[in-house]
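Here's the structure we're looking at; comments come further down.
One protein chain omitted, others in place.
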Amino acid sequence: MADLSVNLAGCRLANPVLLASGTCNYGEELAELTDLSGLGGVITKTITPSPRAGNPAPRIVETPAGLLNAIGLQNPGIDAFIAHRWPFLQKLNTRIVVNIAADTVEEFARMAVRLDRLQGIAALEINISCPNLKQGGMAFGVDPASAAAVVRAVKQATELPVIVKLTPNVTDITQVATAVEAAGADAVSLINTLVGMAVDVNLRRPVLGNITGGLSGPAIKPVALAMVWKVHRAVRLPVLGIGGIRTGRDALEFIIAGATAVQVGTATFTDPNAGIAIVRELHQYCVDQGISRLSDLTGSLAT
Amino acid sequence: MADLSVNLAGCRLANPVLLASGTCNYGEELAELTDLSGLGGVITKTITPSPRAGNPAPRIVETPAGLLNAIGLQNPGIDAFIAHRWPFLQKLNTRIVVNIAADTVEEFARMAVRLDRLQGIAALEINISCPNLKQGGMAFGVDPASAAAVVRAVKQATELPVIVKLTPNVTDITQVATAVEAAGADAVSLINTLVGMAVDVNLRRPVLGNITGGLSGPAIKPVALAMVWKVHRAVRLPVLGIGGIRTGRDALEFIIAGATAVQVGTATFTDPNAGIAIVRELHQYCVDQGISRLSDLTGSLAT
Amino acid sequence: MVVDEWARVVRHRSVAAGIYSISLEVPVIAAEAWPGQFVQLRLSDGIEPLLRMPLSIADARPDVGEIELLYECVGPKTEALSEIRIDTRLACLGPLGHGFTWPDSAHPSILVGGGIGLPPLLFLGRRLRAAGYAAVLLTGARTGEKHLPVAWLNPAASRVMQSTDDGTLGHAGLVTGLLDAELDDVAYPMVYSCGPRGMMAAVARNCRVRGIPCQVSLEEYMACGIGICAGCTVPVHRSDAGTHSAYGRYERVCVAGPVFDATIIDWDG
Partner (left out) sequence: MVVDEWARVVRHRSVAAGIYSISLEVPVIAAEAWPGQFVQLRLSDGIEPLLRMPLSIADARPDVGEIELLYECVGPKTEALSEIRIDTRLACLGPLGHGFTWPDSAHPSILVGGGIGLPPLLFLGRRLRAAGYAAVLLTGARTGEKHLPVAWLNPAASRVMQSTDDGTLGHAGLVTGLLDAELDDVAYPMVYSCGPRGMMAAVARNCRVRGIPCQVSLEEYMACGIGICAGCTVPVHRSDAGTHSAYGRYERVCVAGPVFDATIIDWDG
């Protein structure tokens, strides 16, 4: 029996595998299809101060080894989340991270204040990296100073650990990471999606209603790994690795490169059980390699 | 018969399909395997002022729908290029673009002066976007001012059309594109590779000798398309689209999004004849759709 | 109950030009399936294709533990499926979504299918007839060779009428023309439809004008098929998915549908 547990900014997870924001909704649908309690945690679809309708269809299209999406943060807003989604999530026997986004620093803080009052949230994840919004969204995430301002405001508003979700659509992701570290972030998660596009050559139109979208899936794994490795060396914060993780070996690549935990996104769409299968494979790897504590592998890359 | 020819910064190409730098060496090997004269042009592997040995092995690894490489601009240097490679290239019945890189603005200019004297070069392509060098390389390409300085120096040194090859590893590629346009560039080509990495989970080591590499192939096509579309709208220069082009339909996506011509890279490794097959498919599309001049499609995306 | 069943391919054959029938041994899904529901087929363990493919259940036989799917080759996923051999195993998630409903009062029914929208209606027709109800089936296709053989249609309907856009088989013109004539003749209490969006919009409009309830089965590009990606939304006037629905103006086809009351859909949205 290997110990898969990890300590994420003071919060203990049974194992390092979480479901990524926007790829498990608010847990209800998946609860019938997989054992959520076997996961390290579940991260909610981003919630915003007010309900959002999201973008017009088509919102998704498959690309080589990838998925382009432009959902546009469709969500019920924080009021409906607290009233209707949280009661279900609260009862789940796994860690719940609530992912939030807002258009202004003040709104971020106000959301944090309200969530701070709920019983049982493990951490907040600050989404300053959504590529599918006309304003807000990624704008905070590409600028170290704005990113830091959001983090400072949220940290003042809550006692909860704060994870900052970073965008890969920047020249130097370590600059944003070090800025949010200085501003008090407890962890960083990366990557959100890469800006991408697909064209319908028969109609000569963008495939997506939103023209551009965010690229996820195995296609982006190498990009995500390079960024996780760089950020791990640039900050002392725990890093949550995200991007194209489909198997235990994918997760191990991230852990060895410096991730304390990983998030599984697109893979769940193909296999609702992907997260659980990854936990199982991580365990098997530890057994095979005689590793007693998986967390010892974090950042073990020999260069 | 549809007209596939394009005008690239005053230089007429028989069709819009070129072989990308670093993926056809200096033409000799492929000349025996495919009909180079059926292409719009061939772009040489980057040459530098002095010979470069390149990076230690392993230099390449396949990733999901992608290829990570860290060749490190291995090349014979400009002297050997002119003495031993150019005579062969000069005799080819297709447009030859010479791709150059250097560590300083002055060296870029000196190379341009020397190449300006050769008879028959169609254009220079300025590589300020190689992700696999410790210094130089991408450093110029991520900073609009440095990129512009290189372009100004090269433009003063040569009469040849100057194509600037941009890196996708930036927050806003249109800033670099507009800066090089203002500095006198005749065209921009994009994208070079995305920084990426792969980890060998058994050895717990990076797969590549250089640790990180550049990601190419179908995996990056959506990212490249989004950037081509944005740059096409931001500048008046012709855009050469690059990234994961494998089929005529891929090429059409780029052309419709705003590319005047396209470059085929990784696809040639799997099929030495890929470029020629793409030319054929473009022609067929024009016939099927009743398009008499392919160049009318450039930027025809309905949004 | 939704399960990810390890399906065995039992039969697989071409039934019309570019259209195939595949039968899968999936006892749990076969027992649970309801007309209008669909499955998500996994065509690869790898990355090509990355996503599953949604296909409507065209028939379910709990007695032998089989379902039938009918599909048209239109791109990489359907082409890949067409090459799968008998006895191959593939993961099949289902039954998914909400299907058709038929109140006791709503008979006889009329079923209007366009192109490859037919499969869910075939399943519906079989179940209606098994329950002792009459069902008229109108089907339209671009051309004669795209029409399923009548052997596939007859079990699903007491009467079948076919149309083709090019007049090569049956009524020359759109299937909506056939429907209009039928509705003029008979006072159908319910219309069921599946097909291209434009066709369903026309059917919905016609029904609204005449005051006839209409159920449509929608298709949208799907990633998950289980409600977690919010990728498959359609614009709606109001949501029937309950007060907790987060989906405001946009409703998820995979869980709120694929079958909707046609008046809910914002056809111009």
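Going by the order they are written in, the chains are A, B and C; count residues from 1 in each one.
Quick note on the criterion: contacts are C-beta pairs under 8 Å (C-beta built on N, C-alpha and C of every residue); 3 or more make two chains touch, one makes a residue touch a chain.
Quick caveat, the model's predicted, so the values are computed rather than measured.
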Checklist entry - With respect to the chain omitted from the figure, which of B:S146, B:T171 or B:N273 is a touching residue? => result B:N273
Next on the checklist: Among B:I43, B:I71 or B:I211, which one touches the chain that has been omitted from the display?
Outcome noted: B:I71
Next on the checklist: I'm checking contacts with the chain that's been left out. Which of B:G141, B:G217, B:P238 or B:G258 qualifies?
Outcome noted: B:G217
Item to check | Absent-chain interface as seen on subunit B, which is shown | outcome: 22-25, 29-30, 32-33, 45, 51-54, 56-62, 64-67, 69, 71, 74-76, 80, 84-85, 217-218, 266, 268-273
Checklist outcome for this item: subunit C residues touching the chain left out here are 44, 46-48, 76
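The working rule: only the chains that are shown with their structure count from here on.
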Checklist entry - Among all chains, which one's averaged Cα position is nearest the averaged Cα position of every protein chain shown? => result A
Checklist entry - What is the chain whose Cα centroid lies farthest from the Cα centroid of subunit C? => result B
Checklist entry - So, what's the distance in Å between the C-alpha centres of subunit B and subunit A? => result 34
Checklist entry - From the C-alpha centre of subunit B to that of subunit C, how far is it in Å? => result 47
Checklist outcome for this item: Multi-partner residues in subunit B (2 or more other chains touched) are 64-65
Checklist outcome for this item: Check: subunit C positions touching at least 2 other chains come out as 47-48
